[in-house]
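The block that comes next holds subunit A.
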Amino acid sequence: MSEQLIILPLLINLVLSIGLMFFWTNIKAQKVLSISGSFIAMLASIWVFIHVWENGIQTFQAGSWEAPFGITFVGDTLAATLVLLTGISAFAVSIFAAVSVIKARLRFGFFSVFHFLIMGLNGAFLTGDMFNLYVWFEIIIISSFVLISLGGEKNQLEGAVKYFTLNFLASMIFLTGLGVLYGLTGTLNMADLSQKIPLIQNQALVDVTAFLFLVGFGIKSAVFPLYFWLPASYHTPPSAVSAIFSGLLTKVGVYALIRVFTLIFVNDSFIEIMLQSLAILTIFSGGIGAIIQKNIRKLFSYLIICHIGFMIGGLGLFTEVAMAGVIFYLIHDIVVKTNLFLVSGLIYRLKSTTSLDRLGGIYKSYPKLSLLMAIPLFSLVGIPPLSGFWPKLSLLLAGFNEGNYWYFGAVIFGSLVTLIAIAHVWAKAFWEDGKDVKHSKKFIAFDQLRSYQKMQYVVPIVFLALVSLYIGFGAEHIQQVSTRIATEVLDKQTYFNAVFK
Partner candidate 1 sequence: MNLHDYLYYIILPILSLSSVVVFIRFLIGPTIVDRVVALDLVITIGIGIIAIYSIINDKPTFLDIATILALIAFLGTVAFAYYLEKRNKKDE
Partner candidate 2 sequence: MSEILIYILSTLGAIFAMLAAIGILRMPDAFLRISVTTKAATLGVGLLLGAAAVYFNDFAVSTRVQAIIIFIILTAPVGAHLIGRTTYFLGNKMWKNSVVDDLEGKYDKKNHKLLSEDVNAKNKREEEKENK
Partner candidate 3 sequence: MRGKFLTNILLTIIWVFLTGSFEVVNFVFGFVITFLILWIISSKDSENGKYFRIIPKLISFFFFFLWEVVKANIQVAYEVITPQNKMKPGIVALPLDAKTDTEITLLANLITLTPGTLSLDVSEDKKVLYIHSMYVHDKQDFIKEIKNGFERKLLEILR
Partner candidate 4 sequence: MKTIILRTASDFLLPVLLLFSVFILLRGHYLPGGGFIGGLVASIAFVLDAFANGLENTKKLLKLHPGFLMPFGLTLSVLAAISPIFFGGQPIMTGLWAEDPIPVIGSIGSALFFDIGVYLIVIGASLTIIFTISESA
């Protein structure tokens, strides 16, 4: 009975989505429902995490059909952790969205779709079935399509067309991989696949399939040379949307890569080489993309890519240390990237622009907010002992141990570029004297907001900043979690045993 409660966060979001559709026109009710619902979902996800942490891998067979015949949900520590982070980010973003997303958008089902998205994320993390994963991916992308295009402004639509096409392409490649996988093994259950894939005669076909998944998930996680949709679109929707996208959407791709390449296609040296090389190029491309950007949201977008490379490369090393580093980085990145785009939203509210050329004087006018925003910014850089630093330690160690000095160098390069980019942002947006920015008369500046609205802008950022500070200063706990996850995912037998108990 209790094992099926691992999907509680998912169910809560589903119920929320439905409920919000009934309150289609009542925005106030929607806001209250969404924020309080997200809070409850967060509590549920905390419960799930604690439950899994204390009792080990939880599996739940939907419809009481034994694996591999039904759909299995597997709450291992990795999934539970990501569910937890989803809960945290979603809670923060729902508060932020309630004040920052304009009424017109809210009137058209913004919150409902938002919770569908969160539900999809939870589902993707928890499922133990490949095709079911595809379905969760689809609910995620359709929700993201809607969120990215809702409002239909010019640049939004341009971004959305590209975002749509490339993500659709990714889904099709994923689905192709699934078709091949089913054709080869006759099963879709991940645990079952983990046992059947090694038995296939023609291992080259396994390579092909693995590569199809690599590309399918690679597009979603924005790996070189598949990332194009991301810089083209992430800066176009409202900040609350970009926040949840940047925090969680690309990470679902990373999660899927981790899952697939630790459970199903294991010890595939071709894939390992591929992942490592792509990672280096991703770090490089994302990094140099970031330093030339003039809009902070685009700059952050390129940094997303750069840091995806850290994780992909760590995954490609396939050692416990590397995996722990990847997981730790993932945890850090979700919280910090979400917060970063919330920060960009706040900056926009303060100055009515996100262009570095026009921004300025934030430090002078809002010293306390500036210091607050410095926390995610410098956490991202990985200034020790903030959160971004610790996982790099593991990644560098692992790179060295595996003799991959290119990756080792790439991580250092990526960190340096991040440092320079963020320092640049700091100098241009915070230090430089403010210029008079002309904005429309209807623009409501931060100072004109009521105090509870100001709080709604600030509280989520503070909340996530506290979480990232905890990740940094409580690195011991996070590292314990990461190490446990690393051991868990690298031993596919435990996963298998939990599913086929």
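Throughout what follows, a residue touches a chain if its C-beta (ideal position, glycine included) is under 8 Å from a C-beta of that chain, and two chains touch if they have at least 3 such contacts; residues count from 1.
How were these picked? Simply put, all candidates are chains of the complex that A comes from, given by their letters.
Everything quoted here is computed from the prediction, not taken from an experiment.
Enquirer: Have a look at 1, 2, 3 or 4 and point out the one touching subunit A within this complex.
Expert: Answer for subunit A among the listed options: 4.
Enquirer: In their shared complex, at which residues does subunit A touch candidate 4?
Expert: 1, 4, 7, 11, 14-15, 18, 21-22, 24, 60-64, 70-71
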